[in-house]
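I'd like to ask you about the structure that follows.
Excluded from the complex is one protein chain; the other protein chains are retained at their positions.
A, B and C are the chain letters, set down in written order, and residue numbers restart from 1 in every chain.
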Amino acid sequence: MAEALVLERKGELALRDIALPDQLRPQDVRIAVHTVGVCGSDVHFYTHGKIGPFVVQEPMILGHEASGIVVQTGSDVQHLKVGDRVCMEPGIPDPTSRASRLGIYNVDPAVTFWATPPVHGCLTPHVIHPAAFTFKLPDTMSFAEGAMVEPFAIGMQSALRARIQPGDVGLVTGAGPIGMMTALAALAGGCAKVYVADLAQPKLDIIGAYDGIETINIRQQSAAEAIAEATDGWGADVVFECSGAAPAILGLPALARPGGAIVLVGMPVDPVPVDIVGLQAKELRVETVFRYANIYDRAIALIGAGKVDLKPLISATLPFADSVAAFDRAVEARETDVKIQIRMPEA
Amino acid sequence: MAEALVLERKGELALRDIALPDQLRPQDVRIAVHTVGVCGSDVHFYTHGKIGPFVVQEPMILGHEASGIVVQTGSDVQHLKVGDRVCMEPGIPDPTSRASRLGIYNVDPAVTFWATPPVHGCLTPHVIHPAAFTFKLPDTMSFAEGAMVEPFAIGMQSALRARIQPGDVGLVTGAGPIGMMTALAALAGGCAKVYVADLAQPKLDIIGAYDGIETINIRQQSAAEAIAEATDGWGADVVFECSGAAPAILGLPALARPGGAIVLVGMPVDPVPVDIVGLQAKELRVETVFRYANIYDRAIALIGAGKVDLKPLISATLPFADSVAAFDRAVEARETDVKIQIRMPEA
Amino acid sequence: MAEALVLERKGELALRDIALPDQLRPQDVRIAVHTVGVCGSDVHFYTHGKIGPFVVQEPMILGHEASGIVVQTGSDVQHLKVGDRVCMEPGIPDPTSRASRLGIYNVDPAVTFWATPPVHGCLTPHVIHPAAFTFKLPDTMSFAEGAMVEPFAIGMQSALRARIQPGDVGLVTGAGPIGMMTALAALAGGCAKVYVADLAQPKLDIIGAYDGIETINIRQQSAAEAIAEATDGWGADVVFECSGAAPAILGLPALARPGGAIVLVGMPVDPVPVDIVGLQAKELRVETVFRYANIYDRAIALIGAGKVDLKPLISATLPFADSVAAFDRAVEARETDVKIQIRMPEA
Partner (left out) sequence: MAEALVLERKGELALRDIALPDQLRPQDVRIAVHTVGVCGSDVHFYTHGKIGPFVVQEPMILGHEASGIVVQTGSDVQHLKVGDRVCMEPGIPDPTSRASRLGIYNVDPAVTFWATPPVHGCLTPHVIHPAAFTFKLPDTMSFAEGAMVEPFAIGMQSALRARIQPGDVGLVTGAGPIGMMTALAALAGGCAKVYVADLAQPKLDIIGAYDGIETINIRQQSAAEAIAEATDGWGADVVFECSGAAPAILGLPALARPGGAIVLVGMPVDPVPVDIVGLQAKELRVETVFRYANIYDRAIALIGAGKVDLKPLISATLPFADSVAAFDRAVEARETDVKIQIRMPEA
């Protein structure tokens, strides 16, 4: 039995004891969790009880953005030792599946992912995890930054799929947490400049404070006009669609340069109209993103080297005992908060 | 003055004399046209008077799929000589534009294209053309095959954008002329097998007669079911959407394997609903196609080497004098004809 | 105890009983071996006792190109059942290693490979193998063809690394077994035509009998001259160096077109001089090949679909009882044989 933040059912959270498996396989490590970020998907399970086909039918521990300290290692584990500061990749594939053998284990249908029903998450003091998906943090990174690796990894996957060329002009539509992560990943990943478009000025102010990021408030000027001005009418080399909003998606062809790329990061719930002839007229390439694969080491390298600073995106840190309050704040403060983190008691 | 097949206005064709520029620049060649294919876009200008933003406002010569014989060479021309049998790329870009310098001259906004208003086409006995966009035919290729290079080039561009890997399973939705060209290009371009799905059995019979092509009549079985059966539920490596039909486009995610590619070749007139989350769940790459660039030499190499045989797709050949009849047949016989060609009198 | 072809030490082969592990893990299958091809590396271990760092220090069973029939399946195996006709990928990586997670398990330092010291090969009636590396043969493929998948996989890996574009002109230097496999893979993989250069006419005759392959006897004309003639002085799009010979490697820059690719398949024992400035002047890309990853399904798809016919490359088939004779023939008949296969007694 261990204490954990349990989503009992839609709308009902409890900090309570729950029975958890406790078997450490030879290739596993046991980790004392230190910090856990609250993700929009955690909040969505809380408020809606489901995301697409994933429905909460049994009580489930929330949380999947975590850092911690190794407290026990399985007999086969070589690259980690007790005391190592780490962060954990929350999705575990079948390593011999066809997708895994291809290196795209993120799209392995057999993958299990923390806090995606029926799999428990990590908002509990100790977790057991495969060492292969547990990554050592460099001394230059705090636990709080370690718990930011997961959301940043999605931005990194987006930047990777974009195949950025050094000096590209990037454009991000939608300044939510993932839009911000994507903008920073694109900038660190080779863009000369990244424009971020949204209609919420407070969010634009947060991301616009970074060197190399310029913001477009689409209440004042359309993203198409702004990017045309900025690029002599040529368009952005890479457009990252992070809003999931139908009008933004319909307007994508106008934003990219001939031969450019569009990365679809935002997830519109239902099918939305796409201007296919518009995409064709510029022969645009459209990439899609699903979680990430082989990204954690790259994300840690960039954060650890100081090329990406995620600390300004941590809006608040609450103790584990206040986990329910942390989630209630995350539900309400969507306009002003970027990331809320929860710190475990022993941390 | 020269005789030509002139589209006077929507619905009205005339074989008549028309004044044409006659200046041969140093980098040009003059070509006696031999064979010209009738394209769906020629027919569409005839029946509708416009395609998207391109409106026929002045009499315009039709035709852009052509082969012929060089009869005069400009002073700078080196790789061609009088008597050479050739085919011609109908789109001429500004060679110093930004897109052209990048090698993607097909998306150069300044490109001029035969029989796209206000530019005249080639259904006339002689044309002047830049030597750089005129390609010598090998002895193994007939003029009829030479005039098939243009539509095949679109299939080739689709195959190129797909980035086929040797042994891929391909799937083409839509068995119109371009769907057939794409299937053959994908097969020659490395696919182990290409499935073609349509609801018109006569078309499926034509393309299904090729080794390596298998057909799916979607009146009998959905493309998704058929491809799942054929691939143990994994999906096609590359899906070429050539129908432009909204239901086909909506259903694309089910057809491709995790990490696979979709190439959008068909052009739906209006925006159509796309299942973006479905694309993301498999992290599919979506490519689009606009005409072609740097394709003619590759297309000629494959046809000339005998790896692709386009002759079975030539449904009929009519003399230039019967050009109007040829177009009227093309309007009516859409279900049974693949390609109608017009042969010039001196040929 | 099982009978096996055992390399006792350099130069000494014996067909004798040997103790073998017999534990079937849940993810394994047991296979009755049917046909095994003799590879140059098997022969090299026989004649030299080592290849590079791999030294035969204990008696080792030879053979790694095999097909067979599943006779038992582990409890977790889903895609195979008893009676399935299969071929086997001889290299088994650590599936959770860094290289494996990236999809490049062929360069995982932990990989074990049949008949590479100290790992036993498969020239024995039964083998136990992971189901994930065991591939079902289609009805259209014989066991003999199944045992050709392994050497063909190297050609396929070469074609994959080349990133062939549809209609490319390929050139293979060196018409040994791997050169032939590479030529056929490149042709099936999208090349319009593949030229093969060697100085042994008998080998050129064998590979030159295929449609789409043209041969260059470099005793009569240099490969550079021949390819320049064939391509109007432009060069081959992709050059596959399969000879491992120093003069061929030094002369590579002259063979490729500006911006083309060179794939280094042949393995020169020692460092050899490379004309780096020559490579740079055409900005060539040089790829290297090490075994293969994620290739077996593609290779089987191409062979099974009839796009590649490897049967003409099987020079002789000997019974298991004559295995030592088969190896002695392989040592001597290098000029005239391409592939010798050994058939197991129950097959």
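The rule we apply is simple: a contact is a pair of C-beta atoms (placed from the backbone, for glycine too) under 8 Å apart; a residue touches a chain by one contact, two chains touch by 3 or more.
Note that the coordinates shown come from a computational prediction; the quantities given were computed from them, not determined experimentally.
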Quiz prompt | Among A:Val196, A:Ala248, A:Ala299 or A:Ile342, residue touching the chain not depicted | solution = A:Ala299
Quiz item: Who touches the missing chain here, C:Asp108, C:Glu145 or C:Asp198?
Solution: C:Asp108
Practice problem: Looking beyond the chains shown, say which of B:Lys10, B:His48, B:Lys81 or B:Arg101 touches the absent one. | Solution: B:Arg101
Quiz item: In the complete assembly, which of A:Val169, A:Ala183 or A:Val338 touches the absent chain?
Solution: A:Val169
Quiz item: Thinking of the whole complex, not just what is shown, which of A:Leu13, A:Met156 or A:Val239 touches the missing chain?
Solution: A:Met156
Quiz item: Residue-wise, where is subunit B in contact with the chain that is not depicted?
Solution: 27, 95-96, 100-105, 130, 132, 293-294
Quiz item: Taking the full complex into account, what residues of subunit C touch the chain not shown?
Solution: 52, 98-99, 102, 104, 106-109, 161, 234, 249-250, 258-259, 264, 267-269, 271-277, 279-290
Exercise. Quickly run down the residues of subunit A that touch the omitted chain.
Key: 79, 156, 159-160, 163-169, 185, 188-190, 192-193, 211-212, 232, 295, 297-299, 301-302, 304-307
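The rule is short, and it goes like this: only the chains that are shown with their structure count from here on.
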Quiz item: If you take the mean of the Cα atoms for each chain, which one ends up farthest from subunit B?
Solution: A
Quiz item: Once you find the CA centre of subunit A and the CA centre of subunit B, what distance in Å lies between them?
Solution: 42
Exercise. Express in whole angstrom the distance between the two chain centres, defined as the mean CA positions of subunit B and subunit C.
Key: 39
Quiz item: What are the residue numbers in subunit A that touch two or more other chains?
Solution: 102, 104
